[in-house]
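Removed: one protein chain of the complex. Kept in place: all other protein chains.
Entry: subunit A
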């Protein structure tokens, strides 16, 4: 096994920022990446995630902050001296070189002896299962094959860190799932450290050991997939993590972390995910999977009921995704085991622990999420 990751203990990003002509694209990114970790940087387009990746790769100079590996600064090194592999969104394969030569490019730059070069290229090509296509030009390959060449080209150098910029966004749905598994397999079998940028929360949750959610260049939350999935730090992260029901309500009563909120024609018992006060206007976040239609014989959870009219029914395989509307005109997304008829009156229920209550404003919670950041860095 010649291809393994080069060893290092940890890579530290300290207060990394980048601005373009007065506009801050990335602000105060603090993150410690341990060797062997798979980190996903997640956010909507324009949130600064590609900026962060390019800064890490050295393709963009930092405006402030430092990047260091085991205490040695690397942000002052040019891109070609950092020893990071990168997989581009459009693959960026050299169109005039065959698959073999594309993969060999980095090794040739290092002046690897011919025999070793041949062996390592062959191994990398075999790793991504392209042995039959070594002499072809990139233009003769399918999208998925090109993507695999791009990955082989990056990992053949045994990089300290592999950077991936939305590598699956140009592939069709089925291929995307296959390549997702492939990337995770390579990451594990080669012991790579991977930094992966995506806007697809499902991709990020399934691939990464830890996720970083960005919004307008600022970190919103850093945590494991389970942490982000179950306890988003603010409603923006919740929105991104699939909490499709975001309802603006008012706090009626607070007792510890149990909150009673009302408005929009109903009132519910919920769980305060952020500190809220009586009378404050808040945003309630509920996943469609947690908000269910009460079937005859089912019991209502935690005394939470909402009555609504069925508006849209989508078949989704095992269950139905149902769009309902309350009397006040609030649209809610729910799940149901059977298909209700359009226009049916239904009663919905949700357990109090899965109805998360957030402050409406996002700005203050940067202060609220900082302790969590520190915790991750420690």
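By our rule, contacts are C-beta pairs under 8 Å (C-beta built on N, C-alpha and C of every residue); 3 or more make two chains touch, one makes a residue touch a chain; residues count from 1.
As a convention for this text, contacts and distances are computed from a predicted model.
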Per UniProt record, name of the chain withheld from view ["Putative spermidine/putrescine transport system permease protein", "NADH:ubiquinone oxidoreductase 30kDa subunit domain-containing protein", "Ferredoxin" or "Lipoprotein LipO"]: "Putative spermidine/putrescine transport system permease protein"
Candidates A:76, A:90, A:262 or A:361 - the one touching the absent chain: A:90
Among A:106, A:167 or A:225, the residue in touch with the chain that has been omitted: A:106
Which residue of A:157, A:228, A:264 or A:322 touches the chain not shown here: A:157
Absent chain, residues of subunit A that touch it: 57-59, 78-86, 88, 90, 92-96, 105-106, 109-110, 137, 139, 153-154, 157, 163
